[in-house]
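Presented below is the structure to which this report refers.
The complex is shown incomplete by one protein chain, all other protein chains being positioned as in the whole.
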Amino acid sequence: MSSGHHEHSEQQEHHAEPGFWQKYVFSTDHKVIGLQYGFTALCFLFFGFLLMLLMRWQLAFPGQALPVIGKFFSDSSMPGGIMLPEFYNSLGAMHGTIMVFLGVVPLAVGAFGNYVMPLQIGAVDMAFPKINMASYWAFFVGGVVMLVSFFVPGGAANSGWTSYPPLAELATTGQTLWLLGMVFLITSSLLGSVNFIVTIIQLRVKGLSFMRLPFFVWAQFVTAFLLLLAFPPLEAAGVLQLMDRLAGSSFFLPSGLVVSGQLMHNSGGGTPILWQHLFWFLAHPEVYVLILPALGIVAEIIANNTRKPLWGYKSMVYSLIFLGFMSFIVWAHHMFMTGMGTVINAFFQTTTMIISVPSVIVLSCLFLSLWGGSIRFNTPMLFALAFLPMFGIGGLTGLPLGLTTTDLHLHDTYYVIGHFHYVVAPGTIFALFAGIYYWFPKATGRKMNEVLGKLHFIGSFIFINGVFMPMFIQGLAGVSRRLFDGGASYYHAGPVLKLNVMMSVSAWCLALAQLPFIINFFYSMFAGEKVTSDNPWQSTTLEWATPTPPPHGNFTFTPEVVRGPYEYSVPGESSDFLPQYQPVKG
Amino acid sequence: MSALEIPYVYTPREDTGLTNAKLGIWLFLASEVMLFGALFSTYIVLRVGAPVWPRGASILNVPLATLNTVILISSSVTMVMAWAELARGQFKRHKLYLALTILLSFGFLIVKYVEYSTKFHHHLFPSKSTFLAIYFTLTGLHGLHVLGGIVVNTYFLGPGAKMWKTEPQRFMGRIEVAGLYWHFVDLVWIFLFPVLYLL
Partner (left out) sequence: MHQEHSAEEVQKHVRTYLVVFVMLLALTFVTVAISRLHLGVFQSIVLALIIACIKGSLVALFFMHLISEKKLIYGALALTVAFFIGLMFLPVGQMITAVAL
């Protein structure tokens, strides 16, 4: 809304030297907010990862006491170190929620979008700095509510991250907190997305036309539209589920519902399928919210480290827009099994096949950009390169899920888990790591250590495949997801059950592989190799034209853009890169 | 640390013809359209799925709702007049119209309160039927939006009005933005009224 975002300038005049709180905690500077988002999101990412490590113990050794660590849990979650099914369900639901809404999206959009995007378009700040701050704090409160929910009676939400009714409506108090937390997170996203769109449209510097925007900015732009228009239906759905839980209404409860042999005393007349529609109307675009910023980061890093322009920049941009548009009309491919009828199924199957086309175009362009380049294999580039096949696997394994006939077999099996984790974990999260290694020198003035970085990369790359590749095998064998014992009580799961141990060990090794990153991160922040130039990677985009780290207000000169974003190795030039802001000679 | 000048706060950008706030509010309203759209969609799903759907008039109070419609439409007019008076520099009359808008919004909420309490008195709760459930959800959420509008307008009538002296251009932009939000709240009601009460 309008109120409150304009007083910024006057206030700054009164406080020439803002105190610690105003500078680092309640800051309106997009860079500080970006870093706040980054730190918070990394903590949540780590926390969500820990939840999964616990689950993997139960899956590999169902019913056995967890040594050492198990003692620290209460009797309501792991009595004697043995995990209760309810607690396992909580872990599963919260792992998904935290990773998606508190980890990856805030890191990809909140952190990288906030920090890098205004720099890349040459803006002094976001269009509404105070709303930007409000967006972070709404996110923070949402995160706290989610964490608090672990400590209410009955534990955190345990009906899956999708919160399908009627199960979610009968669930314990944790579910109410989940819904409240989501309302805060959605508010945060809405504030953020309005801000992003206005900033990109209004605050581009002179000469920076839309077709000169770095691909990362385009990715953020489309993402912001997805957040803006897809999240409100989930907010509506959340309100309806809150009404059901708190006011006893029956939006998602059918008449004559019998629970544990007892007829429910609700008015009935609702439909659980409605929740699925509203949820997936958000959650499918949300998939692209997870992936588009990652594509943006990877595109920046690939262009920079191949020292070549991106191959097919324009087709990539048009594909991106088309992808964003199509992502709104594929949602029901998550619901082929709900009996929507063949007409609807056929429609959504078709749109799903269509949406794979622009994804393939973007990925192919990135692959073709490598052709003939003299590639610099530094840590950010390694992560960016690994992203390509990993995202490819994730995308291609999605095709059988998008076709109704094959989906009948694969629906709700570990195959699905493998598919979307390939997109998001070795896909998006690798791209986010690449981004951290790439922009770290801009934010801190120091480079991250290359040896530790490569160690981090190799470990992560091997073990993450060890976690997710076997899931396809298990899924094809018909092992369902969300099974508390990992399938031990199902005869048909027998032959592939051994894989659970391998996946769990890989997961724990993957945790160890993150140690070099954590050490590197803190070590480099204080004692890393200092960069000698504001543009250590010799990049062409505007964020490298600022001092290091950029001061409040970002630029020491008024930048003007005179060329496209990726003018690398231009024939006849003495330097192998021509920054967007470097004036034309003569 | 010097003052930060964010461009296009006062004057529109040439190629878009818009100020930041104007674009921002329209995007915000776009997301609101999707929010209420989802709820209307819910209404249709519930109604189509129901074996019998009550006529709104048989449960709800149509005269009171008609009164509320008139009140809200009037408040929209006073709001746009508040902006028009500002445009011709009549600050005092602007304040009068803005105050009138706030007064009317309170009137709307009071009527709503009377409606709600009669319903509760007759034990008509959201748990009674899906019709009542969607009625309370839609009108409740709309009521919250009215409340939000009151807060914003009161701010511009009180402490926010100082800006008229220092930066009149910007203040006018703010009133325009607040007005856009308020008209949207009116717009939602224009659809809620027939859908819930008359059909």
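The first chain written gets the first letter, and so on, giving A and B; residue counts start at 1 in each chain.
Note that a residue touches a chain if its C-beta (ideal position, glycine included) is under 8 Å from a C-beta of that chain, and two chains touch if they have at least 3 such contacts.
No experiment lies behind these values; they were computed from the predicted model shown.
The chain not shown here is touched by just one of B:Ala21, B:Val45 or B:Leu104, and that residue is B:Val45.
Of the candidate positions A:Phe328, A:Phe367 or A:Tyr490, contact with the unshown chain belongs to A:Phe328. As for the chain not pictured, it touches subunit B at residues 12, 16-18, 22-23, 26-27, 30, 33-34, 37-38, 40-41, 44-45, 48-49, 57, 62, 66, 69-70, 73-74, 76-77, 79-81, 84, 87-88, 169, 172-173, 179-180, 183-184, 186-187, 190-191, 193-195, 198-199.
In the full complex, the hidden chain is touched by subunit A at residues 201, 225, 229-230, 233, 271, 273-274, 277-278, 281, 325, 328-329, 332, 339-344.
In this text, only the chains that are shown with their structure count from here on.
For the pair subunit A and subunit B, the distance between C-alpha centroids works out to 34 Å. Taken in their complex, subunit A has these residues touching subunit B: 1-3, 5-6, 8-10, 12-13, 16-18, 124-125, 127-129, 190, 193-195, 197-198, 201-203, 228-233, 235-237, 239-240, 243, 247-251, 266-271, 274, 278, 281, 552-553. Contacts from subunit B toward subunit A in the complex involve residues 1-9, 13, 16, 18, 20-21, 23-25, 27-28, 30-32, 34-39, 41-42, 45-46, 49-50, 125-130, 132-134, 136-137, 141, 148, 152, 155-156, 160, 163, 170, 174, 177-178, 181.
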